[in-house]
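Here it is: the structure, laid out below.
Here the complex is missing one protein chain, while the rest keep their positions.
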Amino acid sequence: MRSVSIIGAGCTRFGERWDDSLRDLVVETGIMALEDTSVSGEEIDGLYVGNMSGGRFVEQEHIGALISDCAGLSRLHVPSTRVEAACASGGLALRQAVLAVASGYSDVVIAAGVEKMTDVTGGVAADALAAAADREWECFFGATFPALYAMIARLHMHRFGTTREELAAVAVKNHHNGCMNPISQYQMEITVEKVMRSPLVADPLRVLDCSPITDGAAAVVLAPTEDAHKYSDAPIKILAAAQASDTLALHDRREITTLDASVHAARKAFSQAGLEPGDVDLAEVHDAFTIGEIVAIEDLGFAEKGEGGKAAEEGLTAIGGKIPINTSGGLKACGHPVGATGIKQAYELVLQLRGEAGKRQVEGAEIGLAHNVGGCGGTALVHIMSR
Amino acid sequence: MSTVPRFWRHIPQRYNLVGTHCEKCDEYYYPPRTICPNCRRNAKMEDHKFNGLGTVVTYTTIYNATDDFKRQTPYNLAIIELSEGPRLTGQVICSPDEIEIGMRVKPVFRILGKEGDRGIIYYGTKFVPVEGSV
Partner (left out) sequence: MPAGIVSYGVYIPKYRIRAKEIARVWGEREDMAQNLNVFEKSVPDIDEDAVTIAVEAARNAVKRASIDPARIEAIYAGSESHPYAVKPTGTIVGEAIGVDHELTAADFEFACKAGTAAVQACLGLVTANLIDLGLAIGTDTSQGAPGDALEYTAAAGAAAYIIGRENLAAEIEGFYSFTTDTPDFWRREGMPYPEHGGRFTGEPGYFKHVTSATRGLMKKMRTIPEDYDYAVFHQPNGKFPVRVAGQLGFSRDQIEPGLVVPWIGNTYSGSSLIGLAATLDVARPGERIFLASFGSGAGSDAFSIRVCDGIEDVRNRAPKVRDFFENVRYLDYAVYAKHKGKLRL
């Protein structure tokens, strides 16, 4: 198995993109990614795209063929594959692309992610997202997606003393980071009081604890590390691409306040890379809800179980802190076009590791980690990359 | 849910908490599983009707629901551990400030949802606190 690197990356502005269709977003990000490298269209031998629910949002399936076509690659008959793991579809696409190049089967592969969520009303979007949970045995009994994370939050607060203010601090930090990220959906500061006064969604989670409905797309271009210098001055090496599954329904988990899929994917990733959590300089983690970031930093090994709550409040996860988390603004502020998030995370790490992250740059960043979760933990992807 | 066969297929499971039990490793499953995660193809699975008594493991109160459940908000949702062991997700009918971790609950038969004014009515099991109910 040979080493793989990212030779180009692009990401659209995330937000409510009324003027742009799913196809428009795909084209926009594809062009950005390719212009970031000197690869030509003819050299692309594979496409992977993460998209959770083209069918529910824009009544379109067969997304693999769609993006190859939009990219003008259908005449070259490039193999194109859509993968789906709910909110981890992007991370899954990245891993599949890595495996294709690492195995020697393909040389230059694009991993993209796209979601167009605003062509339907909020109620329909919420129902489409609920398909990430267990439809038969969670949603049918009245569960919503936020409700599942709310139950994790409730138990985390009960067991470890995590407070409402600590959850709010995660949202405040991520909004602060988003202000420094040109592609972020939200570019405004918020306060803990504002979070605490926002309407309840599923107690204890409030509107400002929850990531928004977003349109967006992102793409990265992969090549074997040994050839990367031909295409890029600053290739980023992928040290690990790990994935794990767990039960679909929250009630079937071994431990409700731990996402075992994250723990196992992280363990495998650190083993593949020959590294430990302490070696990581920054991480993009899956904060679909504020509690998600708290649980993630515990599961990934950046904090002890139960201690994750303090991290944002005490500044440990701020840009200048011990382990900067979600410098992009995370899912909360940057936005969460479901299938695209995993690739956006990779894009942020690429910018940071190249030293191109502007005001939100983590000084001397060398090792970055991306953590992408499907549903409330049925799937987890962990990628580690380095300069 | 907008499908008649998909609802009908699980009527015994929803009305009467019929799950499964692996005779080989003695583990109980609700919602029902066809494959026992411990024994996989070596399992000996049989149906098991749970009595429905359980304890609240964690909960939330939902204020913002999907269109199907809008009329019922706020309502409580919980993960409930049944006395035989398995955990399920279900609504607990009491006021939001009454529900707590560790509360003992029992099953009741209620409407889970309706397909608008013209579609079928989905019936199933919800839970009420044992204390203060008949």
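All chains are identified by letter, namely A and B, in their written order; residue positions are counted from 1 within each chain.
In this text, a contact is a pair of C-beta atoms (placed from the backbone, for glycine too) under 8 Å apart; a residue touches a chain by one contact, two chains touch by 3 or more.
These numbers come from a predicted model, not from an experiment.
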{"item": "Chains on display which the left-out chain touches in the complete complex", "value": "B"}
{"item": "Touching residues on chain B - with respect to the absent chain", "value": "11-12, 15-16, 49, 70-72, 93, 108-112, 120-121, 123, 126, 132-134"}
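Everything that follows uses one rule, which is that only the chains that are shown with their structure count from here on.
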{"item": "For chain A paired with chain B, centre-to-centre distance based on mean C-alpha positions, whole Å", "value": "32"}
{"item": "Residue numbers on chain A that touch chain B, as the complex places them", "value": "123-124, 126-127, 130, 134-144, 146-147, 150-155, 158, 199-205, 249-252, 256"}
{"item": "Chain A partner contacts - residues on chain B that touch it in the complex", "value": "1, 6, 10, 31, 57-69, 72, 74-75, 77-79, 87-91, 96, 101, 112-113, 122, 124, 126"}
